[in-house]
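Below is one structure. I have some questions about it.
Here we show just some of the chains, and they stay where they sit in the whole.
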Amino acid sequence: MDAKSISLADLARKIGGELVGDGSRTISAVRPFDEAGGTDLTFLDHKNAKMVAALPTSKAGAVIVNKSLALPAGLNAIRIDPPHLGLARSLAVLHRRPRPELGVSPASRLGSGVTLGERVNVYPGAYLGDGVRVGDDTDILPGAYLGDGTSIGSCCVIHPHVTIYGNCQIGNRVTIHAGAVIGADGFGYVPEPRDDGPSEPFRHAKIPQIGGVVIEDDVEIGANTTIDRATLAATIIGRGTKIDNLVMIGHNCTVGRHTIIVAQAGISGSTDLGDYVTIAGQAGLVGHITVGDRAVITAKAGVTKDVEADKVMIGAPAMDIHEGRLAFKLLQRLPDFKKKIEDLLRRVKLIEDSAGGAGEEKKPE
Amino acid sequence: MDAKSISLADLARKIGGELVGDGSRTISAVRPFDEAGGTDLTFLDHKNAKMVAALPTSKAGAVIVNKSLALPAGLNAIRIDPPHLGLARSLAVLHRRPRPELGVSPASRLGSGVTLGERVNVYPGAYLGDGVRVGDDTDILPGAYLGDGTSIGSCCVIHPHVTIYGNCQIGNRVTIHAGAVIGADGFGYVPEPRDDGPSEPFRHAKIPQIGGVVIEDDVEIGANTTIDRATLAATIIGRGTKIDNLVMIGHNCTVGRHTIIVAQAGISGSTDLGDYVTIAGQAGLVGHITVGDRAVITAKAGVTKDVEADKVMIGAPAMDIHEGRLAFKLLQRLPDFKKKIEDLLRRVKLIEDSAGGAGEEKKPE
């Protein structure tokens, strides 16, 4: 539908891969392995044994594959390592969609003092508050909300029903998926005494959150993720960082550059992540800690302390992976330990009994 | 308010239950046990001891109850197993709301080439992109967004602020609750070298996600749940499957038929679930695994490997329930193990000492 056509040789050159076979073949789309036909490129995961076995029967015009896999004779291919990079680039070449030229829909609502760059699309139902600034070539989709004083860079896509509260700063080439909420109030309260009798000794007084959120360039944020505004300063997401769906990032956090945060992970307030950190799915971090560069927090881990650079943490409470794996291995040996302890108890009892006095049953003579 | 009136005998017949008592009594609503009056039906959970004890004082016109519970004399009832089925059917009979006849609101926005069935309601603020198709008797509530090329079947309800990205297919009798996001990009990146110096050796290049999402008939999807679109093919939710709130389903997953996924569970990309599977709350599954039919993943479990049909898995990393329960039982016995080991060490020491040479302390003579 939105695909173009290109010769296999040209495609190989464009994506930086090595051509195998007939370079004159026309390729017009990337399609799934099972469905690819003569003008389609498909992707072969060399770690997927089923796919590799099925390769001789593939009807695809060509495959993207890693450099070392042996290929059936006559198969056209582009070799590239890692092959996923070839996939990413081929999709970008063949399936890039042109942006429509909509301009500003009369069914959108722009506040006073809004500044728009060139070729900005503002869809029906979008709301831009007073003083909002939007860079060139940015799309604001239906129902997206940008609060007063928020700025967005160029080449961004703000998907439907995204809410960006006021006074947040979004960089260039940032994509925010549907339903994400940027800049809601951080979760900050302080107990304040009440006069309402012994059953209600205090209430939780709100600490107003007047800081902002800064999202640097090339960040992508998943659907229904929430990133809270800081109390006084800013919650910061470093450039190139990618955040999946339903992630929670608390107020005052600083997330480094090129960090990956997988779905449903949660980072409590005032915690700082370094560069190239990985936070896997459903992991959770307490507040006020620091995670060093390139550290990996595995799925469902619960991190309660600072993590040094390059460490891999597992479990809840999280342990270094070596320690944690040992603990888990020993856990599985508990039935064996139980048996050995029972065996020892029996044998020691036998020794004590036969010695007629040695050990446990020994009485003063 | 939206209730009708019916005789108890007719209601019993309609819901397939057994009438006990006065079938001529008029019933006009289903109400909570504590609040039900003479023209109300209420629901009695026979496993709830407090409710059963309070039964003689109930002012309800009649109760729905299972077949075996002894009832006080003079109480009107409909007996049915399971009683929740009676509740479900009674509510459907007495509280079915008529759909309003709104048609297409002028405050909604329809793209070019949109096809609508009969009696479709499109509420104010809804957005239907180019080429969207909607079946008969479907409601698109305020602020719902359907991207270009998406199709929806008949008798669906798309609640407020649902976002369905383009080129997704939704079946018949599908309900999608508010804020759910269907078809956002799967979370797929590949490291790509950069020239920006040693502190930023690579960036995460996006793998464009050009596949879709297919939701089959009779699926219900909870509020703020996210189901990502596939990379090339489709993420598929099988017919009759029910998904709770804040669930994450990654790209390329296939979920079978009549499967239950409870709130805040997460299914990583390319994982396949069978039919009649249960994924309990806050459970997480890694990617690229298969879960067999009727398997049960309990709450908070972290599944890291394939799960065979009919297995029940607990814990993180998840174990078969029998193994897992044993491990947990042994965990609770650790204080006892510790005591026994200390006792053994003391007794063996005594034996060694009294033997004057046997065991540990033995020295070459």
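By letter and in written order, the chains are A and B; residue numbering begins at 1 in each of them.
Everything below uses one rule, namely that a contact is a pair of C-beta atoms (placed from the backbone, for glycine too) under 8 Å apart; a residue touches a chain by one contact, two chains touch by 3 or more.
Not measured: the values here are computed from a predicted model.
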With 2 copies placed, total copies in this complex: 3
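FYI, only the chains that are shown with their structure count from here on.
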Separation of chain A from chain B, taking each centre as the mean of its C-alpha atoms, in whole Å: 23
Residue ranges of chain B in contact with chain A within the complex: 109, 125, 127, 143, 145, 149, 161, 163, 165, 179, 181, 184-185, 187-192, 199-200, 202-208, 210-211, 224, 226, 228, 231-233, 246, 248, 250, 264, 266, 268, 282, 284, 286, 302, 316-317, 326-327, 330-331, 333, 337, 340-341, 344, 347-348, 350-351, 354-355
Chain B-touching residues of chain A, taken from the complex the two chains share: 1, 30-32, 34-35, 42-43, 82, 84-85, 87-89, 91-92, 95-96, 107, 123-125, 141-143, 159-161, 175, 177-179, 218, 220, 222-224, 240, 242, 244-246, 257-258, 260, 262-264, 275, 281-282, 299-300, 316, 328, 331-332, 334-335, 337-338, 341, 344-345, 348, 351-352, 355, 357-360, 362
